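These notes concern the structure reproduced below.
A single protein chain has been removed from this complex, and every other one stays in its place.
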Amino acid sequence: MISESIKKIIKYALAEDIGTGDITTQATINPRKKGRAIAVAKEDFVVAGVAVFAETFKCLDKNTKVNILIDDGRRAKKGDVIARVSGNLSNILQAERVALNLFQRMCGIASHTSRYVKAVRGTEVKILDTRKTVPGLRILDKMAVRIGGGRNHRIGLYDGILIKDNHIEAAGSITDAVKAQRKNPFMKIEVETKNIKEVKEALKCDVDVIMLDNMSIPTMKKAVDLVNGRTLLEASGNVSLENVADIAAIGVDYISVGELTHSVRCADISLKINA
Amino acid sequence: MISESIKKIIKYALAEDIGTGDITTQATINPRKKGRAIAVAKEDFVVAGVAVFAETFKCLDKNTKVNILIDDGRRAKKGDVIARVSGNLSNILQAERVALNLFQRMCGIASHTSRYVKAVRGTEVKILDTRKTVPGLRILDKMAVRIGGGRNHRIGLYDGILIKDNHIEAAGSITDAVKAQRKNPFMKIEVETKNIKEVKEALKCDVDVIMLDNMSIPTMKKAVDLVNGRTLLEASGNVSLENVADIAAIGVDYISVGELTHSVRCADISLKINA
Amino acid sequence: MISESIKKIIKYALAEDIGTGDITTQATINPRKKGRAIAVAKEDFVVAGVAVFAETFKCLDKNTKVNILIDDGRRAKKGDVIARVSGNLSNILQAERVALNLFQRMCGIASHTSRYVKAVRGTEVKILDTRKTVPGLRILDKMAVRIGGGRNHRIGLYDGILIKDNHIEAAGSITDAVKAQRKNPFMKIEVETKNIKEVKEALKCDVDVIMLDNMSIPTMKKAVDLVNGRTLLEASGNVSLENVADIAAIGVDYISVGELTHSVRCADISLKINA
Amino acid sequence: MISESIKKIIKYALAEDIGTGDITTQATINPRKKGRAIAVAKEDFVVAGVAVFAETFKCLDKNTKVNILIDDGRRAKKGDVIARVSGNLSNILQAERVALNLFQRMCGIASHTSRYVKAVRGTEVKILDTRKTVPGLRILDKMAVRIGGGRNHRIGLYDGILIKDNHIEAAGSITDAVKAQRKNPFMKIEVETKNIKEVKEALKCDVDVIMLDNMSIPTMKKAVDLVNGRTLLEASGNVSLENVADIAAIGVDYISVGELTHSVRCADISLKINA
Amino acid sequence: MISESIKKIIKYALAEDIGTGDITTQATINPRKKGRAIAVAKEDFVVAGVAVFAETFKCLDKNTKVNILIDDGRRAKKGDVIARVSGNLSNILQAERVALNLFQRMCGIASHTSRYVKAVRGTEVKILDTRKTVPGLRILDKMAVRIGGGRNHRIGLYDGILIKDNHIEAAGSITDAVKAQRKNPFMKIEVETKNIKEVKEALKCDVDVIMLDNMSIPTMKKAVDLVNGRTLLEASGNVSLENVADIAAIGVDYISVGELTHSVRCADISLKINA
Partner (left out) sequence: MISESIKKIIKYALAEDIGTGDITTQATINPRKKGRAIAVAKEDFVVAGVAVFAETFKCLDKNTKVNILIDDGRRAKKGDVIARVSGNLSNILQAERVALNLFQRMCGIASHTSRYVKAVRGTEVKILDTRKTVPGLRILDKMAVRIGGGRNHRIGLYDGILIKDNHIEAAGSITDAVKAQRKNPFMKIEVETKNIKEVKEALKCDVDVIMLDNMSIPTMKKAVDLVNGRTLLEASGNVSLENVADIAAIGVDYISVGELTHSVRCADISLKINA
């Protein structure tokens, strides 16, 4: 089911595109005319966001029918029909661009995530996203990461504790910063560390997760040996498809990848109308 | 000046990230503590969106000072300081991610646009964007294209007439579709064509712009010769940095590039706090 | 179909009128009681806005049935039943005033527009509206003008270029102002002129439409002769039902009439309940 | 002071007109250029809404200065300067139309109200408005009536009890309908009557106001004699400037006039920029 | 029927609780699983707000069925089943807390009101609420008072005139303050008085209701004797279940009780799922 928050995003996007009306369609298309459309994959990718795709059409016109042929998480191959849409033609034409803009982005994110997940296959490592999402679409970006096989780091500043260098500096030390957080009884605590000395201090504070931020692979290796399973470790910074397997091999628990959502290549999907 | 619409986008993005509060910062940072930050380029790119970057901090706390050192449209080199921020530290930390997410995207779009503009330098061709923007951020995406030296195609379905294949089919012919649009006295009319036969018909209808959609370079060349300056021509579909100069050389007036906004690589910018 | 924007207008208007509740109805009418109503024309007019009228009742209570007997654009004669409403009586009573306020205004606008259209019958002239609409209701005002046989000038400042004296003065000359606008590739350009000298300059700039603003009929005649079909002409200012035929006779293409929407006499419609 | 509700109306109206931007002004006017403007009366009228006029400019740009020369309730004569505006020129141009649309309507309402008030001068009769206002602008319409010397009837369905024929019919009789309302201890009760028999029954129920709806002057005279000051009387229906003095002479306490707000002729005001 | 205003309250409350998603339920419950629940009284109380309770579930998922067994205004005994809910289990779990928070508060208010109503049984006294409600929930709080047998004082500052000491002081005297209000023809006027001298002045001004504010019982007795039925009297301030019968015995018409809504003990209701 589509939540109210996602409906709001879709409605906003439709209003942004349609504004005071699709003047081309109004002039040429009989407002009662029916139509059909198919969403076709023009390359191979992981499908994500079929419910968002469908809801965009229904949001504009609740009588539109959308039939999903390939579900979230499955792979579409070039030429595959992912969904069939039928209903009022004017409304299908007006929702088309928004539906694709949202859907192509989600498929793009899921596909890219799945490449990272595949690259670390065989290890216990989980691929994480970050807060480097497109403003306004975070819940969709994070949903696409999950569909692609990744896990979500905290959604925002409100649902996870991540002590960064500025917090540490302001508090005086990692130890003091962690102590300050202990007032929040039900949140795990993660601390960002830049070097082995900081990893040692964080370990002493008994935090739940230690982030190894922008460390070289040898330094991260040292950290893994030092911690030796006593707490969870997250590698972060300068991760790419080229080096992710090497990082995973070190033995960290999580690898977070900003690129999953901040630099998205949309999947190539085409809506063929009356095809 | 920042319009109310852009302020709304920023407020929404801040609410999305901060939610019920930045629990880490609340626990570690004295709410009265002051701080400073600099935005540093970590690669070369075209700066775009400095007012959006600044407004994000001011939106959270109107007393924050933001000093812009490199203006929209100018190039930042790796290591350049683009802006200085000073004010309440907690508020700077809470606005940081949203300010960067918006700014990095705009710089990324402007930079990519400028690559296309440069590739067609020496011709009269204008690079255009499309409606393939991220839902909710269209006005920022389109602003970044302009800053990068491109021109905006219509903003949405409401402020431009673009007759596509479905409109043509529903109306019966290009001629009938154009006739239907003539009722709108103050809008230019563009028609999408797939082949030379359609170009000929559009030309006869005296439309303002003819889009050559997904045509091969030889076919486009034929269209340019045929039209011979009697109307404007827009090349569209499968444009890349590799082929854009070749397309420009044909003699079209506009080349539209979906990739400018639909598959954005964010510029690499870092906010160094208390640096 | 009623767009989301129109639904918002209706919901806002209902909230404005009903506020925390219709205290009279709550105290006297059994909340389950059913009722019927008819909308009766109390004078002759052009019907416009039947879907808005119907939606107002449905917006408050989706189970209300509204049966339209006279459609948009047709003439109602005094005594004609335009629509039948049936459903929950309390809800009909609570929606009544808002439904009529919106509907009567639209019928009033369409009727007045149709008088102008009739006055220029036999010429090629199109009657245009302006941006002198009631704040908040522009899309309804402009829809009513279309139903009455008029055409819409630009909807707002965003979907049409109209270079006025202040733009000309700021740019230095008509020529410079037009040159500045050429950056927007897909919009037609209209220039406001006050005298023949300005018409000449605008003509040289090859603009799409020239507005003859507040000119005398002889001056407009001179302009028509001068332009001689090379561009479109819009007469504007001090137009009335008395002089519109004379202006049309000159040979301009458009006549814009602020009065259509800024000084509306509502059509007289009565809702008879349980009649 | 301008309330939050009025600010919302103004913001909405600005957004409606400006949309994604004033493309003409953006292309021709230097965004830093300053300008001045004066609002000039082009006919005689009662000024109403100066604060709304001023707020429209400030709402778009809080640095705009607006200097009011003729206050609400005073008469402007043709040629009078009502207000001076100075600030950023682009913002003045963008707010111009909305400021005038709101201001001209309020002045039109106040002026028309003052004609009715003048027509009943010398009697104790108060002129009342109705709920026949333009959806969305009721608080401004009602404010303009007060400025013009009229009084406000109830604002909406929530702040006054008016028992109409449908309530009477549903309750069984005037007596029963009034009894049902007595549960609301702090509201006055008005009953709509169509004939002398109903006036008699309402009088017996000890209601606070009796509306004489659509009665002839002789019938109203009979009602006044019958009631003889024991309760307040409101004449309603078919009131015009022609007959309002005659109705007032009968001795009713209030005369309500739908025309004040439902069929408004805007006052003629011009904004001269850089004059 | 549930008004749009109440739906807005419910939607806001659901968004407040669910935020970006019920992470526990999402991980454990099959999103297609069906479930049933019963709302059980865990003490004796007056039921109020069944429609709000039902709408909360339907608001999240319009396919949820809610069957009400004990209607508003009736007494539930410990152990009674008040309502049955069935539908999608995840949605029932997510709406549970909000539905209870709203319903328990309304039942608590109605129950407490009914205690006051019972305490004055046998007299003509009506129990009134005040504006001391929880911000955002006033319409629900006031509805619960009515269900509990009380009457509503004015809803807000806009639908009733209550002249308090500050108004009197600013106007100069009770007489002047009342005279100023007479401009509003359709509202009753209430004046707050602190002593017999003020009661006398208010009486002379012929106001509709006199509030005896924070007076001792002997002073109120004196006021009742003095007024002798010529106007209505409301006792206010320091009313409790202990003294309300004594105050009623004096012969006032209304007793207003802030405690009804400002210090609410929620009724104890439990939602048993799959019971």
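Note that the chains are named A, B, C, D and E in the order they appear, and that numbering of residues resets to 1 at the start of each chain.
As a convention for this text, a residue touches a chain if its C-beta (ideal position, glycine included) is under 8 Å from a C-beta of that chain, and two chains touch if they have at least 3 such contacts.
Computed from a prediction, not measured in an experiment: that's the story for all the values here.
Trainee: Based on the whole complex, identify which of E:58, E:126, E:146 or E:167 touches the chain you can't see.
Mentor: Missing-chain contact among the listed residues: E:167.
Trainee: For the chain not shown, which residue from E:64, E:88, E:114 or E:133 touches it across the whole complex?
Mentor: E:133
Trainee: Which chain E residues would touch the chain omitted from the figure, given the whole complex?
Mentor: Where chain E meets the chain not shown: residues 9-10, 12-13, 16-25, 27-30, 33, 35, 89, 93-94, 97-98, 100-102, 104-105, 108, 131-138, 155-171, 177, 180-181, 183-184, 187, 262-266, 273-274.
Trainee: State which residues belonging to chain A touch the missing partner chain.
Mentor: Looking at chain A, the ones touching the missing chain are residues 126, 128, 151-155, 158-160, 183-188, 190, 208-209, 232, 253-254.
Trainee: If the hidden chain were put back, which residues of chain D would touch it?
Mentor: 1, 3-5, 139, 155-156, 159
One rule holds in what follows: only the chains that are shown with their structure count from here on.
Trainee: With respect to inter-chain C-beta contacts, which pair, B-C or A-B, contains the greater number?
Mentor: Counting C-beta pairs in contact for B-C and A-B gives the edge to A-B.
Trainee: Averaging only over C-alpha atoms, locate the centres of chain D and chain E and give their separation in whole Å.
Mentor: 34
Trainee: Going by the touch rule set out above, which residues of chain A reach two or more other chains?
Mentor: As it turns out, chain A has residues touching two or more other chains at 18-21, 155-156, 159.
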